[in-house]
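Only a single protein chain was left out; the remaining protein chains are all shown in position.
Up next, chain A:
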């Protein structure tokens, strides 16, 4: 009986004062797990085993050095869509925006747009001077550059005796050398203002390749029917010339600013674009292999071939597609270049970029110039990694602007200073 009675009074009301604190500060002892973690099998014929294999492969790629990462990612050849930057497809820029998760912003970033003139100016002299000159270059130097550009244009178009160009290679044989000379001369001349260009590497007709996955489809037929297959893409591009530098260009906008941008969603399958699948070597290449010190990109220059020249498009009643073509070209080329640069630094699908990669491009057909800037904010484009990825890549671009009207009697008629200023500003871009 005595044992059954409760003993509430024996429980002391006032516990010793420091006892609580002793209890509070004690941490629960960490218990070593007695058994290894329970994970899915690696070799079973089951879906969870396949997922585990994929996880192990991802961990292996994350743990290896950059050269091995690239070879592991591009090792297995499968059928993939070959994306051509210069394409005849209609509205290709919207499709490419969807494939590369890029938002298009018309106009150029604030770095290149001149600041608006203040209505209350101290005197009339400062404002015209600030408007005419490029930041970093005085008026005299700009006048020198202007005369240099005139001389280059005249040399190629007027002074040099050239043979008649071959059929459908008019652009390549008339404006190709002109653009190459222009780029080389301007790069060498601006070396004194932009020390990056002194350490840069100028490539003529380099290869730029990129391989990535985006989206998935259900395989309609075959022994793998009803399985999910990621859609693979490959870009193989050959710009006319490009400048590669040893340091990275600074970003145009912070990463977070891209969260609000809109990327067009296309619900159709890529092969309806039309886009065709092939299986061959998966290449990721910026223009030079990994050991090259100039691993970051500065500017690319592209030439519009005869097939997509605006006169021919006008004859085929597709004049509206001229700007679309230029945008699609810039998008695909720059995405491939910046993507390859990011992969050379070790970022890939499952390890997203920690800093944005920035590059520029100028696309021209000899008379009309279009300027584009690209900021790569994310490489994580495949289904698993894109689910919670708010980042988007950004492309800024201008409409085509005329550099000069024509060459008559040994004179360049109608040389546009604004276009020249933009070109010089592009080449002067430095951290």
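The criterion applied here is as follows: contacts are C-beta pairs under 8 Å (C-beta built on N, C-alpha and C of every residue); 3 or more make two chains touch, one makes a residue touch a chain; residues count from 1.
Operating definition for what follows: contacts and distances are computed from a predicted model.
Name of the non-displayed chain as stated in its UniProt record, restricted to "PAT complex subunit Asterix", "MTX3 protein", "Large ribosomal subunit protein mL37" or "Trafficking protein particle complex subunit 6B": "Large ribosomal subunit protein mL37". Of the listed residues A:91, A:155 or A:318, the one in contact with the hidden chain in the full complex is A:155. The chain not shown here is touched by just one of A:53, A:181 or A:430, and that residue is A:181. From the options A:206, A:270 or A:397, the residue with contact to the chain not on display is A:206. Residues 148, 151-152, 154-155, 158-163, 177, 180-181, 184-185, 188-189, 191-192, 197-198, 201-204, 206-207, 209, 281, 283, 285, 288-289, 291-293, 410 of chain A touch the missing chain (whole complex, contact as defined above).
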